[in-house]
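Data block below; observations after.
Every protein chain of the complex appears in place save one, which is left out.
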């Protein structure tokens, strides 16, 4: 084992930091903050292009598709630094890993370089009104019609659907097969006729969560599909094998810098806040009970960090997760909840003040996190389902 | 609601305390301590007789069977005071409540007065080697033979079998019925031919837990039944209805002073210990983190107390539990574990010292509790099964 | 000893529930989040007419002369239905005026409170949010036959809607801790007072209130100059206990919504409620609420008996802070994404209960108070026996 980054990696990190100091200007930050749920503005796209130019997006992707054939750890470093300032350019959650693993040559050629360049963004269409934790219970249908499929149905929580260029969605292609075996994945442009997007506003939309909120989704969407005709070449992987392609994609998606940072950035935030601030001469950092709680949270956060690095190490070795990705996905969100609730009792009444309010601490970031943190234990697989997976895949325990 | 005991009840409590001061002498205490797992000595039996003389045992039992037709709360008061000094004369866990509810007139006439006088003690025979949490999976058979039943099988954890006069046990009387519907309960003398008792020593036997240990069972037993012939009149309740009789008995058995004290006496013990003691000039009670933890434990202990009083109040109103008994049986044992583990981190290395050791705190009571406390979450229904019951009976949630 | 509600108590609670079920929908709570005043005067008036506002105030002022426990049962239902009315702030102030005010002060306020014509509030916190005397820096300077107040109060509930406000000040210059604390009944419209609304999680109406040379007459003082700390502490204790009733009331409803949802929602071909992991979460939710409720009832009951109850109040609040939050969070988790959506109602409870866990003392503060009673006075402690008796021995 080796817990150090290499000198080259440390240098890479420094380069990213220098880049950020130079390029993530106040005007970019303001734009990102304003547009957190609204896609990306001009300044952001310019920034993104600059990052891509340096070869910092999709480092671990193959060169032939615009990547660097580089290390997953290098990629983690870049993603971590950028995510910390609110710029999320990671390709986990992008659809990229699954396309790389299961796509046709044509799909790879088309999508991967465009994902890296930021020209393609996928909305993810998994959840349906009647299929949440049990994703495979989805009812959206795709029926073959000549060289095309006709899609009808509805997806929930398609978060970026209002600005994404494409959708990455699951539909049922064999209604008679067992539920996991009749699902296929389709990739197609959002502007395909028959696709409609309706906004779903969340409790973090009023006021919109400020930048630095680690769970701050103010808008998501329902997406409706009415006789949407897509070519058969839109399918990712084999027909009726979509569940397995998607599961693999999700598994890869559960690890990485941004997911880890969602759950631990608030630990750093509160430590640094109480060190540097006080309420009329008294800092909570003077109270031994508070210190004990902060240390407890910090230690848990270290475990989140190390579990993430374990996943990265496994990927780097070319290995597969048995339960490690699921473990990370239990540990980090639950830690995030414990931390936000712990922080709320450290800040007391100040923890209720949202952005814009007199007295708001860190412009309401802690208050927004308190509203949103439980969400990270639901999205991309609930902690209950993740624990099932640890027990069944990791420990070989039988189904009930 | 009324959270006060009546003046009469306060007076009763004072009488019991005065009685204890006068009668629970050092020699009685020494005898009880020596014989914690060995039945009861002469001095103890004399003490018990004195307590019975005052009408303090089975207060809430009917007068015609030797009780006082009194209040369950009064009974609770007496049991609480006596249990606190290590004298357990409560009739919960005695078999009494179930006999009263389901017994024949003859059984009631025979057993209840003798239970109250201490002339009869039941060993409880429920668990079997292959039936723990799932009690109803028991395999011990009782086969009708004329006016008798012939019993064959084995029971585990028949704690007082080595000194009990009788056994209160479940056997399968209809092997073809669904498992809950073919069980009957039998009451018969331990010296019935064919009954053999083999000791099972626990980790609290070496050295034996000192008095004041709230979970300190040093010995239990396996009991074997080989062609044990008992008359049909030994049956409690109707044939094949034993599961329901037993479940009712267990439900009544789960509430009461002694069960509550098992889980909370250590809270009082640690509070009083840290107030009055120190390690070379430093008392843990000076440390704010320790104070915070102690207060947290104390508050939980209050919840245990109030849940117990809720059960008592329900009984006193003549009502039935839906989930309240089970709730008490989740909350108290889990609290007990949190407290013992909390205490262990307050006492540090001293928490590992057993009775007889130099440096042992409270003669090793805390150390023994640390070894034993988890047991109270297993006995008489595991906390998992209890939570199932809260959800299913209390909240109407469906079986999986 | 009977911890169950009497028939009468049960009846009161049920009638409150029926009324609020009919009169206060989640939509009303939503509407009031956007409303400038923050409460519907008509509903407030109705609640006064029903005798709820005057429940625990004397009959001679138009109240019902009933116990704090009765008021607590009503407020549990107010919490359950997240009723957007200024009952908590009004009661916290009115009960203090009743307990410690002069006849004149009572006459001036309580009849109007009982009839629903006067909303009250109270102001304790300043920049240092801890509920201890040291945090009070606001100055009351003697000036002729009155006082001049200067300072800034934070987190003042319903100040925008209140006619009068109890203001905790330090009247002895340079005094420390609990010495030198005075309490004033101040007209919110007095010259020199300005306030600004805070934006809170619960979207309730809390203000920062600035006092700039605000003149109050001597007759506005409650208790004696410089010695009002015990009055203030009793006020905070009552306010805290009443807040706990709202917390447990709201948390229980929230738990029930999760249980109902889990019974009706299918996953993996069966009701979500049939999964053991969900059952155990729900079992915990109910036990947590039960625990908080029992602790709260004991605190209220002791106050009604005139017994010391600070420790019991702190026990209740420390427990409710953690466990009611755990309840509403668990409910959100069981609901999944939908509970996070603005258009779904669940978050109305989540946001309020969460906000209430942050007010009137943190878990740490309340536990420290319990620890003081347990550890800093002589004598053996015993559960169920009063810690105050021990102290006085």
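Going by the order they are written in, the chains are A, B and C; count residues from 1 in each one.
Heads up, the rule we're going with is that a residue touches a chain if its C-beta (ideal position, glycine included) is under 8 Å from a C-beta of that chain, and two chains touch if they have at least 3 such contacts.
Just so it is clear, the structure is predicted and the values come from calculations on it, not from any experiment.
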Omitted chain's touching partners, listed by label: A, B, C
Option from B:75, B:107 or B:127 whose C-beta touches the chain left out: B:127
Contacting the left-out chain in the complete assembly, out of B:7, B:193, B:318 or B:349: B:349
Sole residue of C:277, C:305 or C:386 that reaches the chain not shown, by the stated touch rule: C:277
Missing-partner contacts on chain C, residue numbers: 275-277, 280
Touching residues (missing chain, whole complex) on chain A: 1-6, 9, 73, 264, 267-268, 271-272, 274-275, 285, 288, 291-292, 294-296, 298-303, 305-307, 309-310, 312-314, 316-317, 323, 327, 330-331, 384, 387-388, 390-392, 394-400
Interface with the undisplayed chain - residues on chain B: 127, 130-134, 137, 156-157, 200-203, 205-207, 220, 279-282, 287, 289-290, 293, 337, 341, 344-360, 364, 367, 370-372, 374-375, 377-379, 382-384, 387, 400
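By definition in this document, only the chains that are shown with their structure count from here on.
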Residues within chain C bordering two or more other chains: 275-276, 278, 364, 367-368
Two or more partner chains touched - positions in chain B: 288, 291-292, 400
